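Only one protein chain is missing from this complex, and each of the others stays in its spot.
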Amino acid sequence: MDWFIQTLWLVPIYPLVAFLLISLGRALPKPLAYDASEGHGHVDASEALPLLAKKEVAFALTSGATVLGLVHAIASVAWLFNQHDGVTPIEQNWQWLQAGDLVLKLGTLLDANTVMMLFVVTFISLFIQIYTHGYMNHDKGYAKFFGYLALFNFSMLGLVLSSNLIQTYMFWELVGVSSYLLIGFWFHKPAAAAASMKAFLVNRVGDFGFLIGILLLLGITFTSGFWQQYLSINPEQALLSFQGFMPMVGGLAKTIPAWLLGAIGILVFTGPMAKSAQVPLHTWLPDAMEGPTPISALIHAATMVAAGVYLIARVFPLMAASMDITMPFITIIGVITAIVGATIAVTQTDIKKALAYSTMSQLGFMVTAMGLGAYTAGLFHLFTHAFFKAMLFLGSGSVIHACEGEQDMRKMGGLMKKLPVTGITYLIGTIAISGLFWTSGFWSKDEILAAAAHQHPVVYILLSATAGLTSFYMFRTFFLTFMGTYRGEAHVHKEDPVMTAPLAVLAVPSLLIGVLLSGFAFGLPAFGHYITHGLMSELPHHPHSLLDAMFNKVGNASQMVGLTGLVLAFAVYGMKLINTDTVKRVLAWPYELFRNKWFFDDVYQGLVEGGFMLIAQMSSTFDKVVIDGVVNGVGCITSGTGGLIRRLQTGRIQTYVTVLGFSVLALVVAYQVLMVKG
Amino acid sequence: MEFLLPILVGLPFLASGVFALLPTNPNPETEAKNLHWLAGIVSTILLVVASVLAFGQGVGTNLSWVQPWLPKFGLSLAFGQDGLTATLVLLTTLLSLLAGVASITTIGKRLKLYYSLFFLLIGSVLGVFMARDLFLFFLFFELELIPMYLLITIWGGPRRDYAAMKFVLYTLAGSIFLVSSILLLGFVAKASGAPEQSLFLFSQLKQLASNPQFPFQLQLLIFVGFFVAFSVKLPVVPLHTWLPDAHVEAPTPISMLLAGILLKMGAYGLLRFAFEWFPLVGKLLSPYIGLLALINIVYTASIALVQTDMKKLIAYSSVSHMGFILLALAAYNATGITAAIFVMVAHGLVSAALFMGVGTLYGRTHSRDIAIYGGVAQKAPVLFYFFLLMSLSSLGLPLLVSFAGESLTFYSGFISHAFSAIPLSSSVVLPLSIQGVTALSAVGVVLGAAYMLWLVKRLFFGPVSEACQQLKDATRSEVAVLSVLSVLVIGLGFFPNLLTAQFADSTTAIASQFSQAEAQLQRLATPPQSAVALSDGSSTSSTQP
Partner (left out) sequence: MSSAVTPEIGLSTYLALASILFGLGFMGVATGRHLMRTLMCVELMLNAVNLALVAINNAVNPGDLSGQIFAIFVLTVSAAEAAVGIAIVIALFKNTGSVDADAFQQLKG
């Protein structure tokens, strides 16, 4: 057991090795490794493939690496449960780069927060990989896909285990590039190519702010005075390490003005804003659905997008230090995101897009919780959401797979009979995300609502309404897809057991994990009990008794709101009591707003094309005309002057002689005159 | 071991002569094959000698070899090696081998003359990096122009004459400043009683320059001369317009060398002369140098964004990356020096590979217009993966080689205590501090990703365009070149300490010059508070060694 804890650094290394081996297998020259993935290969040519490029090998390497990671994760869960009185984090560091006084380290940090993410990532990864084996089985790029999956796991696990903010930034970028590669996996489709680039660039914009935040922190704290005064450790030992965050922020609060501290918090928050698809940097997430569905489930629903919330929890002392600036900012962004996501989701007809906007809305809930200081609730929702949202996405993938690639819900319907396992698990997921009937979503979401009710009634009302909307649009997708009669043309295939098994497995935590960790069942301690120990034990948090009381009040209300959404959806899409066209006509203005995604994409399009590209074009013209103009101008002046002067060169010897003679004469005269004078 | 120094510089010149005098073989195909082989062997020998020099006596051993040459004029033949030189010499010899291999598919005519000039170029570049006499340095610095001019005009693209002439005239204009600074320094040396036979030895000039008695105005004059001269070579906006033309018109292997090594001559000169010898001046000017770097990074990156010519796009991205070197130098600390040298190496590897990539495409379709491409990834997957890797490195992806350099650049700027104390600063309204310009330069991170990924998307993604229907994937020699570069890009990206250890001794030496200057400044005056904008916290203690 201890061995697994001590060698935690191996967890990202396993998938890295898998990635390198798969890439190597694909990179070997043709006679050795016939590349079946790129156009001209046939699937049945796999006999000719070398060992490393075979499908089974790629699958075994990637999922084997994930299983090894999961073993470590389970060991660390056990470690967490054994820590009775508070969690003592375990940290290991290795020097990565030394430059002058600056020593950058890579390391692993194990505390409750890490354990939670480690478990989520490896557990969900494993089942998604099994699912992918079925989903991508006939795709030419099977091995490549598993290679990229391994690369993603490497980056994500590296991010989760990061011991300091600089390391986090590195892996933050790496998950971004894995996401880029996987969204653009079918790069021959222009939409996928565009979506992948957009995802990376929007994330880069967020990372720009994040980077400046890191730089400010580094610049201010990287002085011997600061460290001697406020921290007992040497900067070389831990540069911006999470373990040293608490005292560092304490020191910052004493040395720099409050606005600067708040600004740093907001700058650091822009990283999570982009990665967790918060308004206004959310536009990449729906487009990212161009990637294969397992990716949407793994990266764009369960793990990577949640990394933003995870990071906020990691740097929570910094955020909490600015109660007047950073925290309200985070709350507002979170609430807006929750509302915008939910309203757009209502109007979507593409099943994956609807789920994507739902993810965005749920991330808004988590971020709001962070902004309210209820980080335990936010992380709890992250935890439960990962399971049921991954399941929902995989369910949608199963539907799409069965309908031969059809994603439009208007061309589905009545699929419950043909896809029973998918339908039932999808229903479970829908109930869970709607927070009904004491499923996992109920517990986590209501903790957020309780915190909101405790602090800001306005936030509570907005979030509750959004929760009702969530229930409505999720049941809408369910009714449109699985109930009624089939409206599409495509022949519906049977379910593939390789794909339904992971769905069934994920249904269990979707139903039960909430209640198990709610603090109300079997005498088990609540999720918040574990997570608040360790690095976050020193943070202020709300007294449990107060929140529990609030929780009971809020719980019933939210059930009612959720049921209302359910009933409405049933009335509109199940019973067809209300005609949707009438609603669209009556609510024309909001409907257009939501259907056009609040015009964010259009505004950005205008900004980039009309503003940014214009400036770039102007710079280019300036370079060509003005700067190069000056350069060529100097050349022209020189040759022009030469052209003028050359006329003096008549070629007639008489002229030269005359000029020479008279010049000498003039010199003599001048000499005489000057000498006489002098 | 010292005896290898002049041999390493002399060998390429010898090879150049041999290539020029080789008898013509009646069969052009066998001749081409033989010439390529011979060039490969010579480059390999150079690489081996450079490696022996760099690693033979353990990292960080300083070597020098001095012979009197024209003692009447105070000139000597002096070659030497320290960490910085060893790093750049290794880069040069490696890229010369790779560019030689790249020549196999790209150079079709007058091979003997080509290789003769090629090694003349390599020899003069090696001379620049290894010279330890300022006048000798100048000779090599100028000598490099001749083969480069001819390589562009004979083997270049359609506008080669214009580009080559522009390149030469631009550089010569910069040389005016260089030679004036050198002469001025020589006069000062003579006046201060330096030994007449060896006026221009680096070791003596460095000692002279760090003498507190050296008049500040003279220091400023010499610094500016060096700075302008090497700014042309680096290049720094607005002295950069020769570069896009020269890169675009040069044949692929020469573009690789231009971007990979020749630009580094500018960076090397800046670091070795302007910054190491006159830290006092540079330190005072550092926010302004940082401002130039900011313009370099952001302005050229946005120009790169709208290019329709793929080679020009890569060329402008080179200029943008050179801005990072300047920014790192302006930070004036050991981290910044490390960052600058790291960016030099990283950019040398990555830009060479990128030029190789676009050159390969150009060789297939004979067009540099991005618009005609599309879907190349389906036709040439191997090329695509290499190009993607290099693009990701170029945009600063962590664990690839450029990231370490770029991030260190930013960090160095923020932990820098460089401040502006000259009166000029009080009249400038801008809150000009190195921290401020560094933060703004981070926009380059977004722009860099934008132009690189957009290029990748337009070239490689989407449906296969008409012009790319018959496109062939990379040949064996191209794969070889790109593989070597990829291994280095990934390896040094994961283990950057391997590289920084290589030049750590130079970093320490230069950093000690900086801290001396800082001490001197502190004695002279206390910093005016107005000049310290973002560094409220850091100004509390400014005695980082």
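Order as written gives the chain letters A and B; numbering starts at 1 within each chain.
Convention: contacts are C-beta pairs under 8 Å (C-beta built on N, C-alpha and C of every residue); 3 or more make two chains touch, one makes a residue touch a chain.
Remember, it's a predicted structure, so these values are computed and weren't measured experimentally.
One chain is not depicted; across the entire complex it touches A. When the full complex is taken into account, the listed residue touching the unshown chain is A:657, out of A:24, A:571, A:657 or A:670.
Checked against the hidden chain, the listed residues A:138, A:491 or A:646 yield one contact partner: A:646. Interface with the hidden chain, as seen from chain A, comprises residues 645-654, 657-658, 661.
Going forward, only the chains that are shown with their structure count from here on.
Centre to centre, using the average C-alpha position, chain A and chain B are separated by 36 Å. Taken together, the chain A residues at the contact with chain B in this complex read 27, 35, 38-39, 95-102, 166, 169-171, 173-174, 177, 180, 184, 187-190, 192-194, 196-197, 200-201, 204-205, 207-208, 211-212, 215-216, 218-226, 255-257, 260, 613, 615-617, 619-620, 623, 627-628, 630-631, 635. Put simply, chain B touches chain A in their complex at residues 166, 169-170, 237-238, 240-242, 299, 302-303, 305-307, 333-339, 342, 375, 377-378, 381-382, 385, 392, 396-399, 403-404, 407-408, 410-415, 435, 438-439, 442-443, 445-446, 449-450, 453-454, 457, 460-464, 496-497, 500, 507, 511, 534-538, 540-545.
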